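Quick one: the structure is below, questions incoming.
Removed: one protein chain of the complex. Kept in place: all other protein chains.
Chains here go by letter, A, B, C, D and E, matching the order in which they are written, and residues are numbered from 1 within each.
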Amino acid sequence: MFKYLKQLQYPINIKKKDLRMAKYLVTQYGGSNGELGAALRYLNQRLTMPDNKGKALLNDIGTEELGHVEMLETMIYQLMKDATLEEIKAAGLDAHYAEHAKALYPTDANGVPFAVNYFATTGDPLADLSEDMSAEQKARAVYENLIDLTDDPDVIGPLLWLRQREIVHYARFKELFEEYEKKIKNGNNSISPKNNIANSYPQEYLMNNFVTMNYENFM
Amino acid sequence: MFKYLKQLQYPINIKKKDLRMAKYLVTQYGGSNGELGAALRYLNQRLTMPDNKGKALLNDIGTEELGHVEMLETMIYQLMKDATLEEIKAAGLDAHYAEHAKALYPTDANGVPFAVNYFATTGDPLADLSEDMSAEQKARAVYENLIDLTDDPDVIGPLLWLRQREIVHYARFKELFEEYEKKIKNGNNSISPKNNIANSYPQEYLMNNFVTMNYENFM
Amino acid sequence: MFKYLKQLQYPINIKKKDLRMAKYLVTQYGGSNGELGAALRYLNQRLTMPDNKGKALLNDIGTEELGHVEMLETMIYQLMKDATLEEIKAAGLDAHYAEHAKALYPTDANGVPFAVNYFATTGDPLADLSEDMSAEQKARAVYENLIDLTDDPDVIGPLLWLRQREIVHYARFKELFEEYEKKIKNGNNSISPKNNIANSYPQEYLMNNFVTMNYENFM
Amino acid sequence: MFKYLKQLQYPINIKKKDLRMAKYLVTQYGGSNGELGAALRYLNQRLTMPDNKGKALLNDIGTEELGHVEMLETMIYQLMKDATLEEIKAAGLDAHYAEHAKALYPTDANGVPFAVNYFATTGDPLADLSEDMSAEQKARAVYENLIDLTDDPDVIGPLLWLRQREIVHYARFKELFEEYEKKIKNGNNSISPKNNIANSYPQEYLMNNFVTMNYENFM
Amino acid sequence: MFKYLKQLQYPINIKKKDLRMAKYLVTQYGGSNGELGAALRYLNQRLTMPDNKGKALLNDIGTEELGHVEMLETMIYQLMKDATLEEIKAAGLDAHYAEHAKALYPTDANGVPFAVNYFATTGDPLADLSEDMSAEQKARAVYENLIDLTDDPDVIGPLLWLRQREIVHYARFKELFEEYEKKIKNGNNSISPKNNIANSYPQEYLMNNFVTMNYENFM
Partner (left out) sequence: MFKYLKQLQYPINIKKKDLRMAKYLVTQYGGSNGELGAALRYLNQRLTMPDNKGKALLNDIGTEELGHVEMLETMIYQLMKDATLEEIKAAGLDAHYAEHAKALYPTDANGVPFAVNYFATTGDPLADLSEDMSAEQKARAVYENLIDLTDDPDVIGPLLWLRQREIVHYARFKELFEEYEKKIKNGNNSISPKNNIANSYPQEYLMNNFVTMNYENFM
């Protein structure tokens, strides 16, 4: 279970309204590569990790991402809360206003509601960890886009910190991926048993590769 | 931010595999009236509640629901974890297995992925709280359906407890709804300012109700 | 079955083009809290209401909401029909135009297509009626947002009337909710039989509430 | 606006429970080619038809389809209403039961909720009418699949009648399509003005067709 | 299988940035009536066509549409690739940029991701071919809207060519539809066997048409 602590993971104190930025930031809340998806991805995958180390890593990073979700909620709320109706219209947030007034709602920057098909769980630790590494890379890229779109240091600060966390998480997931990969190579059947079964089939199944893809230059 | 506590809100200790039940329970995890939607609904609505009392109530119930999500994850995991492939096929969980093996994934009982359009945020405290009261009623009804579908006391126990929490939350949301409603009637403009504006329009707008719906008996 | 009457429920006669307003109004047509969802919600729930009174109420309000759908269609059509391409571009309706020209299509204000997961049916009369009460509150709140976004009396008039209908419907649903609630308390098993079964379980299931949520102040 | 008539378009009186059939029929209610989509498609397209004849045709068929929706609701309700829990489980309707008990909900036969992206509106009368002709053909094909799946005359009767209506509607849409097509050929610019503009571009744009598709035999 | 040829079907060489146009064109890539849906529709339907001619037609047009997808990708890419951040903001592509930078992604013009429920497969050749005819008509209409929205001949050229291909495909689908329709009338049971079964039921099923729809004038 979770206990709420009355503290943000990184302090947010945005003094200047910026509704366009609120509109962009929402994508890192409820968009394809956002923090809500990240939190749910890891908390869903943890129970089927093959050992306690894997479970703990996913549990802790998943819990941390819940705190990132809250940071983004706070940023969006602060950027939007004192806006007049005219400012909301000018920034293109009027579509949001019609439905939600100034309330938060997890969507991407186009207003498409969050759905869990943004992430996958396979029960295979290598596949799940490579999904996680990829999620951290994509979130890093989106934070770089977002930093590009503002010059307010009160916004840039938390975004840089969040980007940094993605880099740290990526490294942690990569470590564990490589540890499991090595164990599988060394014949440890407990990590990914079906992988071993598939590898045990005779090679002639794979012979008849009728196509030679030549990866030639494009255009 | 959130801290993870190594404890479930209510102990789960299911000793008997039951894959059909796992398939049903998932709907209260990632379905329309499930706990994941509840948690996200309340945590999204809290910041636009009109006072600290409202914010605290939504924050605390939202946090508690994150713990309910985990209870359901644990129940599904325990019901499924020792199943053989034959049992998985017989229970109709083979479609889940093809994609996820035994990993968790938030869907409804038909396998439709969770999406946030199961809930709404309006920024209007009466509308949001009535959405919350409704969510608790619907979750209660689903728990009653689920209790109907099993006779394993290890499953019934946590389900009854979870149902009870919905009843408690409903009561708390109703209390606050009525408090706000009373304040509005007493002329407190801070709760729902637009409501007041709309009410200030002259009554002739409403006169020309050309249709008399008679709510007659059906069929 | 339904018979079409050549009359709108409330007269619509908008003389001034307003494409921004057309874009906002669509959310009350095909958005999360809109009239199309309301009509389908009630018409879906009616057959499983526990008595003829409930069936009739849902049938009649559902039928009325079909007429509200038509009012919104008419408003959007009138606001848009004489617009030039330049005006459409300036109002941000160009994305709609590329796909639909000036035809109607039920989406929210961001262009997300209507889907029935905006509403629920549970077969439990208390849960369904509280969903309905909530739907009316949310629609009221959206109408207030929409009234906020215009100053054209030809638009405000029908919106005020529609808002008023939501208030009336809310009252009717509340009445029936309270009637059913009272019957259940008085031991009438026909309203919500599973509720009674769940309540018959011994209290010790509910004892071990390990967590005391304290609903403390937020932040 | 619509008036509800206490009469089904074709009498439904199913005496034999058949839960499998209930599960299939739902696809013609809330599935891709179902009656709900048909009703909404026509009622959405009517206002942008180029003349009163087109508007009237779409309005009347759209209104009739609302009555077909009700016929399917009634069939599903009658097939399901006396089922025991064991029968529901055996028929694979348990996933529906967990969420909805015996209430109706518009989905396809797999439980995927209805969404309006099953249909299109383009504002172009030829395109809209060909979409409508296609919708009637697809609905006819689905009714034939459904007739295949039962041998209960109480079910076959209404399905044959509904299939027949699709054939009649197809003929009516085809008539109007051909009337408009002829008007366009005769230089009537009011039907589809953009079509004329596009045709006015010089032919050299179309010359450089670098690919000769040869529609050769497959495999 | 498919072989990639280093050539576009029609040459694209757009010299002028136009971000608004990029935003509109995407709808013909990943929108409801777009080329991606067309390609997948035909390639999905081909294997269940009743003869080799039908299979070949759908296979070849489906393959050609994959080339149209690439043309649209190339147009969008060229229109967007040299844009500055300020230009992206001004054109309302900032929401796309936050998530995707300048990468392609198949959505409609509002940013709603492509989904296959934009098309249907029924296994009935008449129904499938009428769906295909309708798809070509709708795509033609959207190309006309798009031509309306630009005056750059480098953009108009390929759009006119693509529109022309829709007209050609429509004619080919219509030919085959009529050929199959004739065969069915002549008693050829292999085209649509269930159609014949349904037609063999006695006419009294269809007698009791209680409703006379009168297709009267609208409003």
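The rule we apply is simple: a residue touches a chain if its C-beta (ideal position, glycine included) is under 8 Å from a C-beta of that chain, and two chains touch if they have at least 3 such contacts.
Owing to the predicted nature of the structure, the values given are computational and were not obtained by experimental measurement.
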Within the entire complex, the undisplayed chain is in contact with A, B, D, E
Only one of A:L40, A:I88, A:L104 or A:M133 touches the unshown chain, namely A:M133
Candidate in contact with the missing chain, chosen from E:S32, E:N59, E:N110 or E:Q164
E:N59
Checked against the full complex, the residue among D:I14, D:L43 or D:V142 that touches the missing chain is D:V142
Just checking the interface: what residues of chain E touch the absent partner chain?
1-5, 7-9, 30, 36, 40, 43-45, 47-48, 59-60, 63, 66-67, 69-70, 73-74, 77, 99-107, 113-117, 121-124, 128, 194
Chain A positions in touch with the non-displayed chain are 7, 9-11, 32-33, 46, 52-53, 55-57, 59-61, 63-64, 67, 115, 117-118, 120, 122-124, 126-127, 130-131, 133-134, 137-138, 140-145, 147-148, 156-157, 160-161, 163-164, 172, 194-195, 197-198, 201, 205-206, 208-211, 213-219
Chain not shown, touching residues in chain D
20, 23-24, 27-28, 31-33, 92, 108-112, 141-142, 145-146, 148-149, 211, 218-219
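Methods note: only the chains that are shown with their structure count from here on.
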Top of the farthest list for chain B, CA-centroid basis, is E
Where are there more C-beta contacts: A-B or A-C?
A-B
I'd like to verify one number: the distance from the centre of chain D to the centre of chain E, where each centre is the average of its C-alpha atoms, in whole angstrom.
19
If you average the CA atoms of chain B and of chain E, how many Å lie between those two points?
39
Residue numbers in chain C touching two or more further chains are 1, 7, 9, 32-33, 59-60, 63, 67, 92, 99, 101, 107, 110-113, 115, 117, 122-124, 141-142, 145, 148, 194, 211, 218-219
Can you list every touching chain pair?
A-B, A-C, A-E, B-C, B-D, C-D, C-E, D-E
